[in-house]
Structures are given as C-alpha cells and as structure tokens.
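Every protein chain of the complex appears in place save one, which is left out.
Per-chain numbering from 1; labels A and B assigned in written order.
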Amino acid sequence: MRQSDAARRTTRPDPWAAAVRLLDLPMRAVQRLIGERRMPYVFLLPNVVFFALFVFVPLGISFWFSFTGGSALFPSQRPYVGLQQYGYLFDCGSVLDPSSCREDHFWRGVHNTAFFVVVQVTLMVLFSLVTALVLNRPIRGRAFFRAVYFFPVLLSPVVVALIWKWILQRDGLLNAAITTLGGQKIIFFIDPSWAMFWAIFVSIWAHMGFYTLILLAGLQAIPGDLYEAAEMDGTRPLRALLRITLPLLWPNMIVVIVLALIRGVQTFDEVFVLTGGGPGTATLMIVQYIYETAFANQSQNFGLASAASIVLGVVLFVLTLAQLAFNRKRDAT
Amino acid sequence: MAQLALKAVTKTFGPLQVIHGIDLDVRDGEFVVFVGPSGCGKSTLLRLIAGLEQPSSGQIVIDGQDVTRVPASDRGLAMVFQSYALYPHMSVYKNMAFGLENMGLPRAEVELRVTRAAATLRLTDYLDRKPKALSGGQRQRVAIGRAIVRDPKIFLFDEPLSNLDAELRVAMRKEIASLHAAISGTIIYVTHDQVEAMTLASRIVVLRAGRIEQVGAPLDLYNRPDNLFVATFIGSPRMNAISAQVVAIDGGDAALAFAEGQTLLLGNPGGRLAAGDAVTIGIRPEHCDVVDTGAVDLAVRIDLAEQLGGETFFYCSAPGIAELTVQESGQLLRARGDTLKLRFRRDHLHLFDANGQALAHGAAAAIAS
Partner (left out) sequence: MSLRSALTLRRGGHRLHWTDVASYAYLALGVVLMFGPVLWLGLSSFKTQAALLEFPPSLLPTSQKQVSVPGFDTPLPLFSVTMDDGSTRVLAQVRRVGLQAQMVDPADPGKTIRVALDKRTPLRETAFAFSNYTEPLRQFDFLLYLKNSLFVTIVATLITLLINSMAAYALSIYQFPGRNVAMVGIISTLMIPITIILVPVYLVITWFGLVNSLWAVILPGAATPTGVFLLRQYMLTLPRDLIEAARMDKASEWQIYARIVLPLTLPALAVLAIFSVMWRWNEFLWPLAVLSKSQSYTLQIGLNAFQGELQTQWNYLLAMTVVTMLPITLVFVFLQRFIVAGIANTGVK
C-alpha cells in the first residue's frame, strides 16, 4: 500500500513540468535543426535583441540625432546640421557664467549638478562611513538599525520627495518646530540656497543607506585577529582606526565614491519632484535640462537634447572607466 | 543490448593529446572495465563513448551505426556518475522518472518501470525523499536506478564506488555484479581500483597515458600480462620485479644473475635471449615459497612483517634488491630482522625484456630442474 501511496504522491501533476514540455516541442525542433552546440545562441537571443533595440541602436541614433536639427522625431526627416547643436551648447561668453551662454539652462544645469555632486557625494560618503563604523561596533539591535538606515533606499523618488515636501511646507512640521523654538517660519522653496540645501539633504537621506551597507560589508570582511594583533602591539583605538580599518576599507570607499559620483551626475527625479528645478533654475540638473529640452517644451529639440546626452554620456564613461580601473587594481592586490 | 566499436579514436585538449588512437570492440552483454592510474584517459574515453566529449578523430560505432557526431542525448546510453549527479530538487521517484518522461513514455509505463527498479534496488520506501535525505549507498543505488529504468543500450559507470567507504564499496561491488547477472546488459565501467576490475569484469582494458596496454579476461591479465606495467598494475600486493642479467646461454637454457651473486637457470624462451641481455624477472608475492631446506633461490631479510591471521605478508630486502614482498597463506611467525629462504615457483615466473615486454610466462620459462 505504502508503495503505491508514495508513487501517487510523486506522480502528482507538475504544472511547471507541463509548461516546459509544451515549449519543449519547438525548442527540440530547433535543437535538431541547429545542433546542441549552437543552442546557447538561442538562449542568448532574446536578451541580445532587447539590448540591441533599447541600448545599442538608441546609442547610435543618439549620436546621429546630435548632428541633426529640426523637431521631427524620425531620423529620415531630420536635416544634418553637423556640429551645430554642440556649437549651441558651447556658445558661451564664459562657461563659468551661465547667463553669458546661448543655452543658459544647460550651463545652469552643469553648474548646479557639479555643486550638487561635490557636496552631496562628500557628505554622503562621510555619513555612510560614520554610520557603517558605528553599526560595526558591538551594538544591540544592529539588524534593526541597519534596516532603519536602509529603508529609504527602497522608496521611490516621488515618495521621498513628497515625504519631505510635506515636512518642509510652509505650515509643516519643521516650521512648527522653528516657531516653537521662537523662530520665524521659513518658506524654504522660494529661497535658492535653501532649495539646494534641501535637495542635497533629501538625496543623502534617500541614498546613504545603500552606501552604508556596502561599507559595512567591507568592514565585516576585515579579519578580527588584525585588531587583536594590533592590541598586542599596544595600539590605541584611534590609531587602529586610521592605520588598520581605513586603509583596509579603502577599496570599498573607492567603489562607493565612484558609484555615488555616477549616480549623482544623473540626479533628476527626487529633486525634480521636490523643487521642480526651482526657484527659477536654482536646482535645475543636467538630466532635467535634457528631459525638458526633448519632451516638456513645445520645441521638442531632440537634437540639442541628444547632444547634451552625449556630453553627459562622456562624463559617465570616464567615471565608469575610473571605476573599472580601480576594480582591476583592487582585484590585483 | 548492444555492441560498441571504437576505431582509431583520439582526443586532444588544446596542445595535450590525452587519447592516442584507441581501437576496441565491446561485445553484447559484456562487462568491460577500463582500469589505469589517474590521468590515463579512462574517464575521457568513457565520456567520448557517452557523447559528452567529441573525439578529435576516429569513429564510435554502436550496433553498427556510426554515432560519432550523434549528441549524448540521442545515443541511448545511460551513465552513472562518480558524484552520482542526482538532481537535488527532485525526489528519488522524479530522479528516476525524468529520463523516461523525456523519452515520452506514458505515465503508467513510467510508474511501472520506476517502481520495479526501486523494488530491485530496495528504494521503495525512499521514493518520496530528496537525495539530501539519503545515505551514500542509497544515493548510489538511485544513480544506478536512474540508469536501469532507461533500459539503455549500454550502461556507463564512471568510478561509481570511489565516494563510498571501504565496507560499503565491497557491498555495492557485489550488488553491481549481481545486477549485471540479472539484466545482462552491456556495461562499460571505469575505475582506478584493480580489485574492482578483477572482481567485476568479463574483460579488462588496461590503459596508460591514453593508450591501451592490454585487453583480456581478468585471469589472463593476471597470469599472462603482456608487459611489466600490466603485470605490476594487476594483482595486490603487486608483482615483484627483479632486475637480472643473462650471463650464459647453454643450448635451451639461460643462466640469469641477480641480487649480487644469485643465479637462476631458466629455459631460453624461443631462443630470444643472448648473453649480456638485461631482463626483469617477475614473481608474485604468493609465488615465493618459504623453504627450510632444499634448493634456495634467494635469502632475504625481513624489514616488516604483517600478520593478518589468514595470511602473512613479509616486506623484505636483499643485497641488490631494494624491496621484495612475500605472501604466505596461514600464519608464519617470523619477525623483523629474521632471514627467509625463498624458492620461486618456476611455473609462475614471468620474464620481461629491457623494454618491459613479456618474453615468457610460467611453464614456458621454466626448465625441469
């Protein structure tokens, strides 16, 4: 009896197996046709088609677009204008003064993004490092604290921006705290400096958990007996931090810094929802310029947007190469 | 059931040639064992037969049909892997049924075959378990069961017992032997263990460095090894090889000098020996008799004595002979440092030339003296 029970249980229909069998007929036919050894190409095909259609072909088109003018979307209807779009982008009295440029919004975006990236990356890496160091200590409830710092990473940029917009609005929680302490209400988003401050603050708030996690993983990979050896040598904690922990963490720091730079240069969504790029153009980033040049304005200036994209792409390419170089160096040591 | 023929099969991996032109015929229902030291190419040869590797040149023929370019899945063979390669996410039943489902058999037929094989292999109670929950021996039986249910043309075994402990290995060896008797299928079995080869095979193929050294029935290999490699590889403990020199030829007799001053008079096999030739005398440990009186061939000193109860091993040395093993049945109480007087059984002497090729075996080498 037991035998047939077991057999019945194990022969229960398996929907996955059935689905696989259904697709097996055509796939087996393909395998017969081209041979077992060429099957990897079949498996690779869908992914390659997607990459071709949505990455490589667009990249080519992007180059072509940047040399064409007009507002038509289809390449055949776009006149070739040579380097004109790049000429417009770089038509500046001085690149240090966006108002002297033909495309002043582009250069505002460049300036804002540069300022944003430098400040945001510096502070974020610093806070991430401190948080990782603290979380790496003998802390009770470490998993909980790690989760708390990490949670905002998962929130969508729109949600992040709205959470802070609500707190920072005129009658919001922060102004309530300020008035309780005897201060005056501040309307943050009509002041360029405050707008930039909160753009940076919110983006650090949203992303530092991710970098903390990477640094924490790096810290936990440092073998504990190194510290015991240092202690035998009579090393004081601060010295151990500076001479053991930080040097050993350096490869992870590089990864974090470059990654944060790459992401920072592409900053768009949180800031866009939080400030809309304003007041004026005070928090307008390059990506917002590209988006608006191509889609938001009536002009639909795809050529100019593509030229700006290519410029941004070059910056990202250089940063990625830097990362690969550092990675190789790290793997080699 | 099926025949298999390998015709001048070679295999190179990059610059390395691992199989050098193998020719072999396997008859229907035979249990052929590929044996050899590690790196001899025996596993590669098995994988070539299975279709998991492509030969660089040559032909593989199954039942008269050239399958050299046929992929593994279409050759109709089954293989038991050294690691068992059981699908970890499938129950024992699914593991055995998977191949049958792939053949497109109806469910009732699949169930019949699996339950029958499970009964044969005493796996009925474990059909629902995952491989993780089985002992080593049980996993081994599932791996064999997976092959049996397929009713393949040829069974291929790749060192199937090497992951088991000694006791289990002996038990599984017996099971495989009785299995072959029961299903009478063609089996090709790879092992580095010559005991497995001797006990299981109807024919043994001894391989070295990608070449076949000798093919034959186990006792043929034991009694009439073609060369010194086969002679010392087959048999445990291994055959003693004693270097010697032909000092004189006297008609049909040859006088061999060995071990600093000892002489042995033998028949000159086919008159192929000439004075001054270097030869090797081969004598198995069990063919060295310990004698008290009469003609003594060699006196040796005991370096180590192993008393196993049913038999006794002496590891000895003599001037000019670094090591010589003697096996006596029963118990012979001698200790380290004692001297043993030995007489070699003439009808079990082997003689090899300077290249290690056999010149004569047993009676052919002996002269009535």
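General remarks:
Everything that follows uses one rule, which is that a residue touches a chain if its C-beta (ideal position, glycine included) is under 8 Å from a C-beta of that chain, and two chains touch if they have at least 3 such contacts.
Note that the structure is predicted; figures quoted are calculated from it, not measured.
Contact with the chain not shown here comes from a single listed residue; of B:Leu4, B:Ala50 or B:Cys288, that residue is B:Ala50.
Residue B:Ala85 is the one among B:Ala5, B:Val61 or B:Ala85 that touches the chain missing from this view.
Annotation: of A:Phe115, A:Trp250 or A:Phe295, A:Phe295 touches the absent chain (contact as defined above).
Touching residues on chain B toward the chain that is not drawn are 50-52, 71-74, 77-79, 81-83, 85-89, 98-99, 102-103, 146, 150, 156. Residues touching the missing chain, restricted to chain A, are 16-17, 20, 23-24, 27-28, 31, 36-41, 43-44, 46-48, 50-51, 53-62, 65, 73-75, 130-131, 133-139, 142, 145-159, 162-167, 171-173, 175-176, 179-180, 205, 209-210, 213-214, 216-217, 219-220, 222, 224, 227-228, 230-231, 235-237, 240-241, 244-245, 255, 259, 266, 268-269, 273, 276, 287, 290-291, 294-295, 302, 305-306, 309-310, 312-313, 316-317, 320 (touch as defined at the top).
The criterion applied here is as follows: only the chains that are shown with their structure count from here on.
The distance from the centre of chain A to the centre of chain B, each centre being the mean of the chain's C-alpha atoms, comes to 62 Å.
Chain A meets chain B in the complex at residues 2-3, 6-7, 9-11, 17, 21, 35-36. Against chain A, in their complex, chain B makes its touches with residues 71, 73, 91-94, 97, 101, 107, 110-111, 114-115, 119, 124-125, 127-128.
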